[in-house]
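The structure is given below, and queries will be raised subsequently.
All protein chains but one are shown at their positions in the complex.
Labels for the chains are A, B and C, by order of writing; each one numbers its residues from 1.
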Amino acid sequence: MNTFGRHFRVTTFGESHGPAIGAVIDGCPAGMPLSEADIQPMLDRRRPGGPLSSPRAETDRVEILSGVFEGKTTGTPLALIIPNRDVRSHDYDALREVFRPGHADYTYWKKYGLRDHRGGGRSSGRETAARVAAGAVALRVLEREGISVSGAVLSVRGESDPDRFAVVIREAQAAGDSVGGIVEVRAAGIPAGLGSPVFGKLDAAIAAALMGIGAVKGVEIGEGFGAAALLGSENNDAMDATGFLSNHAGGVLGGISTGAEIVARIAVKPTPSIALSQRTVDTAGREREVSIRGRHDPCIALRIVPVAEAMLALVIVDALLEERAYAVNDASGL
Amino acid sequence: MNTFGRHFRVTTFGESHGPAIGAVIDGCPAGMPLSEADIQPMLDRRRPGGPLSSPRAETDRVEILSGVFEGKTTGTPLALIIPNRDVRSHDYDALREVFRPGHADYTYWKKYGLRDHRGGGRSSGRETAARVAAGAVALRVLEREGISVSGAVLSVRGESDPDRFAVVIREAQAAGDSVGGIVEVRAAGIPAGLGSPVFGKLDAAIAAALMGIGAVKGVEIGEGFGAAALLGSENNDAMDATGFLSNHAGGVLGGISTGAEIVARIAVKPTPSIALSQRTVDTAGREREVSIRGRHDPCIALRIVPVAEAMLALVIVDALLEERAYAVNDASGL
Amino acid sequence: MNTFGRHFRVTTFGESHGPAIGAVIDGCPAGMPLSEADIQPMLDRRRPGGPLSSPRAETDRVEILSGVFEGKTTGTPLALIIPNRDVRSHDYDALREVFRPGHADYTYWKKYGLRDHRGGGRSSGRETAARVAAGAVALRVLEREGISVSGAVLSVRGESDPDRFAVVIREAQAAGDSVGGIVEVRAAGIPAGLGSPVFGKLDAAIAAALMGIGAVKGVEIGEGFGAAALLGSENNDAMDATGFLSNHAGGVLGGISTGAEIVARIAVKPTPSIALSQRTVDTAGREREVSIRGRHDPCIALRIVPVAEAMLALVIVDALLEERAYAVNDASGL
Partner (left out) sequence: MNTFGRHFRVTTFGESHGPAIGAVIDGCPAGMPLSEADIQPMLDRRRPGGPLSSPRAETDRVEILSGVFEGKTTGTPLALIIPNRDVRSHDYDALREVFRPGHADYTYWKKYGLRDHRGGGRSSGRETAARVAAGAVALRVLEREGISVSGAVLSVRGESDPDRFAVVIREAQAAGDSVGGIVEVRAAGIPAGLGSPVFGKLDAAIAAALMGIGAVKGVEIGEGFGAAALLGSENNDAMDATGFLSNHAGGVLGGISTGAEIVARIAVKPTPSIALSQRTVDTAGREREVSIRGRHDPCIALRIVPVAEAMLALVIVDALLEERAYAVNDASGL
């Protein structure tokens, strides 16, 4: 369950306590120029350390171990590794036996019997660095096809004026609290025809990819939840000879891309680690009060932007390779 | 791409123009009592014909072809078939070359070159009967584990008073229009621990399963999009010795079930087939006006309820089987 | 575990005690003429009833339930069903608790706890009818690509003169015994380039497909076991401007097709059901003597020919679709 995709298959590995994390990409097309410099900038965007984020200095440096020869992909598996640094596992010792509210502590404990056990170190946000590295490779593939992906924070704690984001976040942080937000990702230049009925729909794949990011509690495409309150005559996208006259569909109809921009939004919950005191229990079932101090992002939505872009890129490149396969089979009259 | 699930694998087949549709389930546990009578009631709930739905008389009768011996499942593949009846394909002739707004006509045409071509007949809602039949079997499995699944329409065109649903729908229908709605599905009795990091998360699987239903444009779990506007102190679910004190998480933390009720909501767009005239184009690129008459549900959200229940049941039974596998591997010290 | 293939995916279902067996094919290319008449002849070749085979009158009639519209495949799943007839399950009652030597009775009992339980009815040769039906569809796809598949019995109990096969078989049968044999299958017209390193090799797939047929105990490609006794200078296939000068490789080098004929041979063990008395035990561990009477083929190798052809066809069509996908991805510079 550490592999994503069917054609452009990404397997991530690594946890914060080991020497490195990384990803193996199987199915990357051959002949594409690729070096670490194509991946590093996106990793840097995910890195903590900005004024509104955690002060940890994760200087992630990616290295390509295989799959590139004389500067070009060979079609063999790409192995990407990112050495771990700045690991302060002692920070967490005090919380070893307490279930932090809103965290996966309780569910991992119920599933695995102990918290660090299988998957324990994988639940941290650190694993997303490997996804971002793989997503950066996917973006290089898409770029050659004229497809671009972008993301932005739409709102923070309901506030949609970007000038106000910092104020809202600092206010919460000062109060020992945290805030949620809404992130939008878009993909432009998509050909019509991506996605496969009935269990390989493009929107279903996007939903899984984005909901699978930690802290995401909702995904919508195009008009999304707003569509539930509309009339058919309002929500349908009419066409004229120039194409679609609107994009309520968000670029997907019947699970297949329309060629219009793909637009998806995700709901990011507030960072569960807060300094305010909270009621919880420990592994012995004793009631406890917990106040979580340490280097935590007060608004994780900000750092999720490149992760969401990466996941959208992975979905689209996978659908693109799938479509190539099917299109040819058809065209050939095979 | 017509197979769903990893352990409880459902492959659906069939289109409205053929003799039958159906599903093959590979991975259903052995020794479970099962007959057509366990499946038929859920199929009947999906059937059109109610006062607010399409007048088509689809009297779907399911037959079990394999996998049951002396009234019990044998663990071999279950083949379920539902013969087709009341096929009036001529109804659609007038629309053969026109892209109906909000439908998959355009995307299928772009993908396959012709509308009836691969997947054409599969995009209709009829395919969901096979999903519901398979879901009914999944529900039988879950029932034996003390798990129940239920669904309901929460709102129609923004109206959340159920007494008003019929009024809102008839009003739109009388105007030649249609309405969207929000459907909620819940699963109770879930053990903690279902779902697998990092690409097999339970909420990611739920999102894919529900977004993959035609007309669904958004999925949220627990507090969902509402969480984006909350503070961490508001959204975190505190615990005391009796368990969680709230369920903002909707039963999933870190992609793994908490043991609390799973709560998911979906946004269903208004039925795209409406009598009102709409601007569109045909396959030759000519601008056209189209008014769609025929037997269409003015609010598809109503009939989606059993389909959403079926998909949620399929996700949960698959996660349950996955968990059994892993749990043992661990416990045995293998 | 009832699905074969990655692109041309075949899921078989059904057991002898139910109303029907069948197969669902997901991934069959669209636009190919197909009717029951394309499948029936191959099924008829597998049918028992010849002078040297079991006298059971299995008149298997295949029906296509989905995936064909106006005589052509649509690209949607093809569901094929074959109703069961002539089921005499009482024949087996006497053996209910005895492990027949050479049969799967013991292993199924160890695996499932009871013999009819999961998979029980699936271990019979009857399941191969579904494979043959699916293989016949694969052969239609291959035929359009100029690829043909053929099979033959090479030897029976070591006797390689076909004129003597009947004598050898009747002799064993008269003595209450049975005989093994060697079957060869060939595929001609194969393009070079099928198969994928490193775990998707064509010869590995052929080996799995053929070894997975009941009663097969060995698979070899080209020179096969003979190659182990050769020098490199004897076994290498030299080339001149016209192509390969020999085919010791059997059409596969490095797991990828060379374009030469694919040649594979399988070792088929003697039918385990024999009238001669044999020592065995029953489910209670008591020592027993067993003599198996009934309608059994004295040489199962004869009836395996179309099954082996079907499996080879399924492997090749899957590799062909895989290759199409990859070839394009490369060629496009994607």
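Observations on the model:
Following the convention adopted for this analysis, a residue touches a chain if its C-beta (ideal position, glycine included) is under 8 Å from a C-beta of that chain, and two chains touch if they have at least 3 such contacts.
Predicted model, so just to flag it, every value in this text is computed and none were measured.
Of C:39, C:79, C:256 or C:316, it is C:256 that touches the chain left out of the display. Per the touch definition above, the residue from C:64, C:185 or C:207 contacting the chain not shown is C:207. When the omitted chain is restored, the residue from B:75, B:226 or B:270 that touches it is B:75.
If you put the hidden chain back, the residue from C:26, C:60, C:223 or C:309 that touches it is C:223.
In the full complex, chain A touches the omitted chain through residues 1-3, 9, 11-15, 17-22, 24, 26, 30-31, 63, 65-69, 74-79, 81, 112, 116-122. Not every partner is drawn; the one left out touches chain C at residues 1-4, 12, 99, 101-104, 106-108, 110-113, 118-119, 122-123, 127, 155, 157-158, 172, 177-182, 192-193, 195-201, 203-212, 214, 217-241, 245, 249-250, 252-259, 267-274, 276, 278-281, 285-287, 301, 322-323, 326, 330.
Convention: only the chains that are shown with their structure count from here on.
Two copies of one chain, chain B and chain C, touch each other, and the residues they use overlap strongly: the shared fraction of interface numbers exceeds half. Averaging Cα coordinates per chain places chain A and chain C 44 Å apart.
One simple way to say how far apart two chains are is to compare their mean CA positions; for chain B and chain C this gives 37 Å. Multi-chain contact residues of chain B, defined as those touching 2 or more other chains: 1-3, 12, 112, 117-119, 122.
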